[in-house]
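Yeah, one chain of the complex is gone here, protein chain that is, but the others are all in their spots.
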Amino acid sequence: MITDDQSAVVQFLDAEGGAVQNLPEWVNDQTTLIDYYQAMVTARLSDQKAVALQRTGKMGTYPSCLGQEAISLVCAALLRQDDVLIPYYRDLPGLLRRGIPLSDVLLYWGGDERGSASNAWGQDLPNCVPIATQAGHAAGVATAIRIRHDAGDPMRVALCALGDGATSKGDFAEALNLAGAWQLPVVYIINNNQWAISVPRAIQSGAPTLAQKGVAAGLPSFQVDGNDVIALHEVISAAIDRARQGKGATVIEAISYRLSDHTTADDASRYRNSDELQEAWQKEPIKRLRHFLHQRGLWDENKEQVLKEQAERMIKKAVQTYLNTPLPTIADLFDYHYANTPDQLEEQKRDALNREELRQKMQHNEAVGGHQHD
Amino acid sequence: MITDDQSAVVQFLDAEGGAVQNLPEWVNDQTTLIDYYQAMVTARLSDQKAVALQRTGKMGTYPSCLGQEAISLVCAALLRQDDVLIPYYRDLPGLLRRGIPLSDVLLYWGGDERGSASNAWGQDLPNCVPIATQAGHAAGVATAIRIRHDAGDPMRVALCALGDGATSKGDFAEALNLAGAWQLPVVYIINNNQWAISVPRAIQSGAPTLAQKGVAAGLPSFQVDGNDVIALHEVISAAIDRARQGKGATVIEAISYRLSDHTTADDASRYRNSDELQEAWQKEPIKRLRHFLHQRGLWDENKEQVLKEQAERMIKKAVQTYLNTPLPTIADLFDYHYANTPDQLEEQKRDALNREELRQKMQHNEAVGGHQHD
Amino acid sequence: MTDKLTMVEAVNLALDHAMANDPDVVLLGEDIGVNGGVFRATAGLRDKYGLKRVMDTPLAETLIAGISVGMATQGIKPVAEIQFMGFIFPAMEQLICHAARMRNRTRGRLTCPLVVRAPYGGGIHAPEHHSESTEALFAHIPGLRVVIPSSPVRAYGLLRAAINEPDPVIFLEPKRIYRASKQVIKTDTLPLDTCFTLKTGHDITLVSWGASLRETLAAAKVLASHGISAEVIDVATIKPLDMATIVTSVKKTGRCVIVHEACRSFGVGAEIATGLMERAFTELRAPVVRVAGFDTTMPYYRMEDHYLPQVDDIVRASIKSLAW
Partner (left out) sequence: MTDKLTMVEAVNLALDHAMANDPDVVLLGEDIGVNGGVFRATAGLRDKYGLKRVMDTPLAETLIAGISVGMATQGIKPVAEIQFMGFIFPAMEQLICHAARMRNRTRGRLTCPLVVRAPYGGGIHAPEHHSESTEALFAHIPGLRVVIPSSPVRAYGLLRAAINEPDPVIFLEPKRIYRASKQVIKTDTLPLDTCFTLKTGHDITLVSWGASLRETLAAAKVLASHGISAEVIDVATIKPLDMATIVTSVKKTGRCVIVHEACRSFGVGAEIATGLMERAFTELRAPVVRVAGFDTTMPYYRMEDHYLPQVDDIVRASIKSLAW
């Protein structure tokens, strides 16, 4: 019988920020951890703002990343700029870390394609809504990297994020299978936040771990505490190094918890009991790292204050930029489908522009008419 | 790290029919093995005939099961009549064992829907061409069984066959995942014949074994020598029992070899070296079992002769039935799409019938005209 | 007779009654159980009918369709929810290659009495991939039926009929009007092979389905205020398409405007227009006009109103047709 060896979840810090094993060398250089902390706090405040914008009718449905900041952030932090991030919709912290302005992210959730358009995105893929389809893209990006790779050079790396629910979709299995067969320079990271909307992890799969789905593709696979930046850093950097050296793909299951509703359109209290939620709050990544930094004397209330003010300023500016972004033009609806827009579509565009002109005239007339009636 | 424990392939008989470990009890009752032997020989002769029909232009493309008779046969033999077989296109031996006439199978490959229609099929599913889609059907059949199951009764069982190539398609992973999550009464058997058309097993997946794809779904998973009826009987009956008892699904990778071309439309010599083929012929299941039976004095040339004559008679009759089956009617093209055929389709049917009448009149006229010119 | 219900409540009631009526009816899909569906269409049904009959599936649309086919071959009647129509594509191989064919390829030995429900269409400011209308893709597939209600009453009656139907039905629910109005539901089924004439008229025929009927009916009112009498037809069942009702109307009015949200080209409108040319060629006094979405991807929500057909579009197209 084929069996599966259950090994422990990689962890360095407990929920209170205490070390549960010897810490790696790099931790002694405080800059990385402080940087992680600052970035997570900034991401959380940005996320809160996004939720608030939705609640006040200024933005559409939004999926909060509350409680899962560490995973996304550490992934992005460990990539090189010319690596390719294939994110999913809870990757706000990673996007910010990749240098993508918060205003882009707000614009995207605000219903504007230009949120995925700016040069800051580089070659990274835009947010992916159809679940797990990005797993195929990541394998394709990695294939492209391999095709263009010159022997002897380090490989560029593709990193793909997805949720626990996404591991049920065939796309994920197909992509992992290829990554194993072709030894692709790709890292798959599962943000196992225990829920896929209302479906808990236990119903999603009979597999004892999601990481073992990588084993089925012949890939080294790990479980890691997704609230522990040190553990994440260790496991993810090893996986990226492996890919960089041309040794192939890795699957990482990062165990976290979705502290928010699924999206702003969801009400998790319908299906999730509050005890579980309370317990999960104890383990969240920011508090944990703050405790650790406090314990080492690397952080204090003062610094916290400064950080928050800085973050709020950045956020305020981003929100302004977002809210001030004028609507796309009518032409925009047509001009980005083909490099060579077919005549037929040009014709439809002309019709649409004419209609718009007509409508504006009518509105103007009505407005003028209205005044006359006053 | 999540690992995969590589355990041995279950085997009882070596290539020469010698026992490699103590044989199970049931082997002492010679009837089962003799029955298996007879059925495999009959299936092989039927298969040869099917290939010959294609070669002589009397049938369409056909996928031979040469060398893989044991897997399909043992599966079908161990199912109860009210279990459900979800076969694939190399399951001729199993279909015959389920009581489906050879003429049905020929009719199907002869391009006639009625090959999947007769009552002999019971609730079994027809042949499935789109690879791995039947994996979902099997999970659905098993779900139906579970829905209707009365507590305390033994479960009916669904058994689904597919190839090594099919394990790469997401459908397979999705179905296994569900079978694990819902503990469905289903057995998945992979006929790993080492090739998916021209793609060898090694390119198909980086997984050391295909069975471990079951592990990723939390399912007990086994590798078994697919040329060894005793091993197959042991592993498959255990899996069926497990499902029958309501304990859930099992994945079995049966290791065999495709001794034929992929189908009659294929030429394997383009991509496969003949040494490999020669070696595989040494291990094939019929020779192996014949040796075993000979060694035990349970079989001889005389019996072989009688068996072959019987089989040839059955085959001859089936071929006659097949060749004598008149074409479907024009109405048949329309009448089986909906229980309540829409008016629109009835209208198209009338048009088609009128056209047919017209064509026949024209042909008749031409024929008559032709005679006049003689 | 019920209280006044919204469309999504009518869907819920139809599911409830179908399950009460036939123990073989089961529901499956993502988040349909304890959560009652992201639009609450299955709210309360898990508690009422239990886990065996209201199944939260893993996140896998290929699987949802595949097991529905498997169950249906064994006489179960699955009603599967695809959370949004934009996520139906992984189910297409199962729907096209199996669901639509099971009866024909076994000459009736096995059948496939399943319903796939999906909320569809734009107009609710949803994220990308949540607002498309791809009914034409299913309408082209032999063996399927495609049904789209446009009111609570028709949602109830057509869904009950779809579940009763012994063959696969794609049932698309225009989510923009899920809660737009309320009606008292009579618990009758409605026929799956006819259009519904919502308003009679004699100058022009307006044909639509789903949510666009709101704009179409509004346009008919505007036209009436200009003294133009429009007949309004709700196609309701896209496949099989009841051309007879539409042809009869257009033979009377001589003019037709078709309104749909989906992309204009190769859409359902083309089939209706062609059917009119085939059957009412001499009676057509102007070319049939399509008022439809552009041949573009559904824009993200800031611009979706520029994509969706509006009342003024329909009015203008009608006036143009009348001026032909």
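Every chain is named by a letter (A, B and C) in the order it is written, and numbering of its residues begins at 1.
Keep in mind that, in the parts below, a contact is a pair of C-beta atoms (placed from the backbone, for glycine too) under 8 Å apart; a residue touches a chain by one contact, two chains touch by 3 or more.
Just so you know, these numbers come straight off a predicted model, no measurement behind them.
Remark: the absent chain touches shown chains A, B, C in the intact complex. In the complete assembly, the contact with the undisplayed chain comes from C:Cys97, out of C:Val34, C:Cys97, C:Ala180 or C:Ala244.
The omitted chain makes contact with just one of the residues A:Ala8, A:Ile147, A:Ala202 or A:Val368: A:Ile147. From the options C:Val34, C:Ala244 or C:Ala270, the residue with contact to the unseen chain in the full assembly is C:Ala270.
Within the full complex, the residue among B:Val199, B:Leu259, B:Leu298 or B:Met314 touching the omitted chain is B:Val199. With the whole complex as reference, residues 62, 86, 89-90, 92-93, 96-97, 100-101, 104-105, 128-129, 134, 136-137, 139-143, 239, 241, 262-263, 265-271, 273-274, 277-278, 281, 286-290, 294-297 of subunit C touch the missing chain.
Contact between subunit B and the absent chain runs through residues 60-61, 108-113, 129-132, 165-166, 168-171, 196-199, 203-205, 265-266, 270-271, 327-328, 330, 332-334, 337, 344-345, 348, 352, 355-356, 359, 362. Listed here are the subunit A residues that touch the chain not shown: 84, 86, 113-114, 116-119, 121, 123, 125-126, 129-130, 133, 135-148, 158, 170-171, 174-175, 177-178, 181, 332, 336-340, 342-345.
We take it that only the chains that are shown with their structure count from here on.
Compared on C-beta pairs in contact, B-C and A-C come out with B-C as the pair having more. Here the spacing of subunit A and subunit B, counted between their Cα centres, is 45 Å. Between subunit B and subunit C, the centres computed from C-alpha atoms are 39 Å apart.
Shared contact sites, meaning residues of subunit A that touch two or more other chains, fall at 168-171, 203-205. Residue numbers of subunit C whose C-beta contacts span two or more other chains: 58, 60, 62-63.
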